[in-house]
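Every protein chain of the complex appears in place save one, which is left out.
Residue numbering begins at 1 within each chain, and the chains themselves are lettered A, B and C in the order written.
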Amino acid sequence: MSVHLQESALDPWEWVQRHQAEHTAIQGKFGATSVFVGTMRDFNQGQQVEAMTLEHYPAMTQKQLETICDEARQQWGVLELLVVHRYGAIKPNDPIVLVAVWSGHREQAFKACRYVIDALKTRAPFWKQEQTSDGRHWVEQEG
Amino acid sequence: MSVHLQESALDPWEWVQRHQAEHTAIQGKFGATSVFVGTMRDFNQGQQVEAMTLEHYPAMTQKQLETICDEARQQWGVLELLVVHRYGAIKPNDPIVLVAVWSGHREQAFKACRYVIDALKTRAPFWKQEQTSDGRHWVEQEG
Amino acid sequence: MSITVLYFAAIRERLGQDRRELELPASATIAEVWTQSTGEPWNGQALAAINQEYAKAGDRVADGDEVAFFPPVTGG
Partner (left out) sequence: MSITVLYFAAIRERLGQDRRELELPASATIAEVWTQSTGEPWNGQALAAINQEYAKAGDRVADGDEVAFFPPVTGG
């Protein structure tokens, strides 16, 4: 189970491939992998977005994400879990977050993956500031 | 929207990466990617599985998968969809199927991805034959 | 009329054939195609397709159709 925060560009598919290759103990045991990637769009609420800065509270983010992953693992008995989240300067079309879950069957994988991204969005201390033609503004939390 | 059937080994992460890179029209438009990969396990119903052969009905498989993808696209308005499925001789730990969905928001992506893999499992004409120490036998459909 | 009949997986193995061409009276049903092509009564256990679309026992086939019989699917 791994949680990584990084400032540099994130290649989600390379992360998933490497994580899976490194976890030889689950090979032949997992039948299902569910992966979610959140990517920066070039528009939000009808406005063109030129760039974004993602502020975070490093120690708390790490702790919260590890807790969320633990909850998902206990609730669905998944075999392996990977979360990678960027911070700092982000450009449109950049991947922001990766959640990957390996489990025996697809029900567990889908539910655990969805649980982690939903919990991350309400509990992990990140804050997006968008740069539009109107200037910089903090993004409001989703309903 | 693409559906591919192939006999050779399937690298799902390379497929996703390439498909996304080739579909430049959706760049900056999608905020969510949901990917499911089904992988061959080395045991099933308590028995060690040595190898598997996946028989299929090529023309019908292609048609059914395209219909399923269309249904998912219409129901959730996803931006792009990719399905890749293997057939022929499969070894434990080999990826068998990839479903990838790109959409504006995560709700659509998760639901469409789940819809496609569930519909594929009940409607796409594939049949698994497992090789165990007891010999070869056809796999029973999941409940 | 003339149709092509395909068999897959356990049904193909049991029948010992994967394909045959068949001459039939016009407007035969799926159940009749099964009986004519296999010599067995239709027991409703097989799934069927006409021209790569799922079909029911009473659906009628037309000249040149491709009919297929197979067990429940187990892909993915």
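Keep this in mind: contacts are C-beta pairs under 8 Å (C-beta built on N, C-alpha and C of every residue); 3 or more make two chains touch, one makes a residue touch a chain.
All figures in this text were calculated on a predicted structure; none of them were measured in a lab.
Asks: With touch defined as in the header, list the contact partners of the absent chain among those displayed.
Replies: For the complete complex, the undisplayed chain touches A.
Asks: Pick from A:K29, A:H85 or A:R106: which residue touches the chain that isn't shown?
Replies: A:H85
Asks: Specify the residue from the set A:A72, A:A100 or A:L120 that touches the hidden chain.
Replies: Result: among the candidates, A:L120 touches the missing chain.
Asks: Footprint of the hidden chain on chain A, which residues?
Replies: 38, 54-57, 59-61, 63-64, 85, 96-97, 117, 120-129, 138-142
The working rule: only the chains that are shown with their structure count from here on.
Asks: Centre to centre, using CA atoms, which chain is the farthest one from chain C?
Replies: A
Asks: Rounded to a whole Å, what is the gap between the Cα centroids of chain A and chain B?
Replies: For chain A versus chain B, the centre distance works out to 23 Å.
Asks: Between chain B and chain C, what's the gap in Å when you average each chain's C-alpha atoms?
Replies: 26
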